[in-house]
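Only one protein chain is missing from this complex, and each of the others stays in its spot.
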Amino acid sequence: MVENTGISDIVKDENLVYQKTKVLTDKVMHYCPGCGHGTAHRLIAEVIEEMDIQAGTIGVTPVGCAVLMYNYLDIDMQEAAHGRAPAVATAIKRLMPDKYVFTYQGDGDLAAIGTAETIHACNRGENIAVFFINNGIYGMTGGQMAPTTLSGMKSSTSPYGRDVQMMGNPLKMTELVAQLPGTWYVTRQAVHTPASVRKAKKAIRQAFENQKLKKGLSLVEIVSNCNSGWKMSPVEANKWMVENMFPFYPPGDIKLEGKMVGKE
Amino acid sequence: MKELKLMKGNEAIAEAAIRAGADAYFGYPITPQSEILEYLMAEKPHERTGMVVLQAESEIAAINMVYGGAACGRKVITSSSSPGISLKQEGLSYIAGSELPCVVVNVVRGGPGLGTIQPAQSDYFQAVKGGGHGDYRLIVLAPQSVQEMADFVDLGFELAFKYRNPLMILTDGALGQMMEKVWLQEQKPRMKTFPEWATTGKTPDRERNIITSLDLDSAEQEKFNMKIQEKYRKMEAEEVRFETTDTEDAEYLLVAYGTSARICQKSVRLARDKGIKAGLLRPVTLFPFPKKILSELAGKVRGILTVEMSTGQMVEDVRLAVEGKVQVEHYGRMGGIIPSPEDIVDALGKNFLK
Partner (left out) sequence: MTEEIIIAGFGGQGVLSMGKILAYSGIMQDQEVSWMPSYGPEMRGGTANVTVILSDEPISSPIINRFDTAIILNQQSMDKFEGSVKAGGLLLYDGNGITRHPERKDIRVYRVDAAEEAAKMESARIFNMIVLGGFLKVKPLVKIENVRKGIAESLPERHHGLIPLNEKAVLRGMEIVKQVFEPETK
């Protein structure tokens, strides 16, 4: 461990080109190397710092890999029961309308057990931001099939690949909620390349900024890899994600300022 | 100024919530308690006090909205009836595990399953033993009149905040639907400052607040369990509430709460008219349960009859408190049937005066 004094001896202010945002704590993250969660956390923290809304932001964490998110962000946070984050966030926002409120949810949380809460918070047009990490698998519990697991994709509960006849189809929750009049901004992003990270950060910023407008819910899906769950190296996982996940979950804006993209 | 009204129990709860300075109500319709949400919507509490009222998409969503609001340090209330209360159990466990205060009203109907919409007291176990997963308790208040339906909302918030614990008002369809005179308290202002643990936004002068019931470290989780158990022991020492009727010279003791206790008051009179020296103990708090007074009275009477609109649930706690000192029997009706005062006197006779 390098002492801070030691670092400041080496890193002079004039040489400083990058540092961790103060909204992230010093706690070492538990995520697997190469996982998208760490990057997504950092982007949210950076946006909070840049908007200077640390005191004005309440986050709601899910059940899943990000269950311990409150250890990493230096803001007030609530841990919601599995799938219930949009209901929890609804109450926070209704009681403190001037605060910035976000949920951070995985695919099992948002698109399976919490489907009702997700759809109804979107449909009511709650003025919150929902960050949806889609890696097509239940990472925390050891790689079981998720609602977003691709057809043919292997998981511990679809060991021979997802048979859609037997197990149902992968669910495009993001496209689904974009249809609802209560959503204002719906986009799908990724965090696997520097360019995609920059775009994802802009989307996250937009989702926070939108809360000032009071026009409805902003949902940012981030397609991520789960290299442990997928049983690949991080590099292989990102390549597999681009080749297999992106065709079914294509990155890009789906709804901007309350209007579906590409439709007049 | 206090105000006298003729109100249904359900309406009294709703009006009392506004006057108690509640910040929010989240609920989902179910008979026989939908008047609570209907009354609140009609009263526009947002205009009266700024209180938030929202019809959620389910009881599950409603209780999690309660969680979110309570975690912000706000006074939040929800209500439902038996099947809906079952759906709320997950949330209640999280609320207890996160030490959040809130008031939950259960206007009980007969079960199991979809059951009936008529009154019952068959959710006693669920209310007083925890209800959801894990070792926790709710404080449970059992009103017996429309007046108490109103009064216990304010008392409920006071106790819930005192102990950082969810509190249940356990009532039933009869009390929810009946009208009586009720004195309503003056409007209390809503809170302007909030507990230091609340997630109101991390200001530079304090550490961040985290509301969670998760601790992956077993040693820490055990410590937390011991901490909340201490809280429950404190409630047992300080918050037991009960009422007695004609117990001084009683030879036979009825034990009943809520609607059953009201009926038993009449049964005591009818029994005494017949020369049977009956008395009544009414637990007002079902958790903490009035064990001490029961133990004392058990030494003085010849028999105890619990009267519940169930197959006999509270009777188990009565027997535990009495520790075999005296015979304890149960009389109850189920499925939405309410026993009459005469039925209870007959049951007393059949059990003890053969």
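Going by the order they are written in, the chains are A and B; count residues from 1 in each one.
Assume a residue touches a chain if its C-beta (ideal position, glycine included) is under 8 Å from a C-beta of that chain, and two chains touch if they have at least 3 such contacts.
Since the structure is predicted, the reported quantities are computational estimates derived from the model, not experimental observations.
Trainee: I'd like to know which visible chains would be in contact with the absent chain if the whole complex were considered.
Mentor: Touch partners of the hidden chain, whole complex considered, are B.
Trainee: Of the residues listed, B:His133, B:Lys181, B:Lys274 or B:Lys350, which one is in contact with the missing chain?
Mentor: B:Lys181
Trainee: Give the residue, chosen from B:Lys162, B:Arg241, B:Arg262 or B:Lys325, that touches the chain omitted from the document.
Mentor: That would be B:Arg262, which touches the missing chain.
Trainee: On subunit B, where is the contact patch with the chain that was removed from view?
Mentor: Its contact residues with the unshown chain are 4, 6, 31-32, 117-118, 173-174, 177-181, 259, 262-267, 269, 338, 340-342.
As a working rule, only the chains that are shown with their structure count from here on.
Trainee: Centroid from C-alpha atoms only, then distance subunit A to subunit B, rounded to Å. What do you get?
Mentor: Subunit A and subunit B have C-alpha centres separated by 40 Å.
Trainee: Can you name the residues of subunit A that touch subunit B in the complex?
Mentor: That would be residues 54-58, 60-61, 67-68, 70, 73-81, 84, 87-92, 94-96, 99, 116-117, 119-120 of subunit A.
Trainee: Residues of subunit B touching subunit A in their complex?
Mentor: 23-24, 26, 52, 54, 56-58, 60-62, 64-69, 71-72, 74, 76, 90-91, 94, 98, 199-204, 208-214
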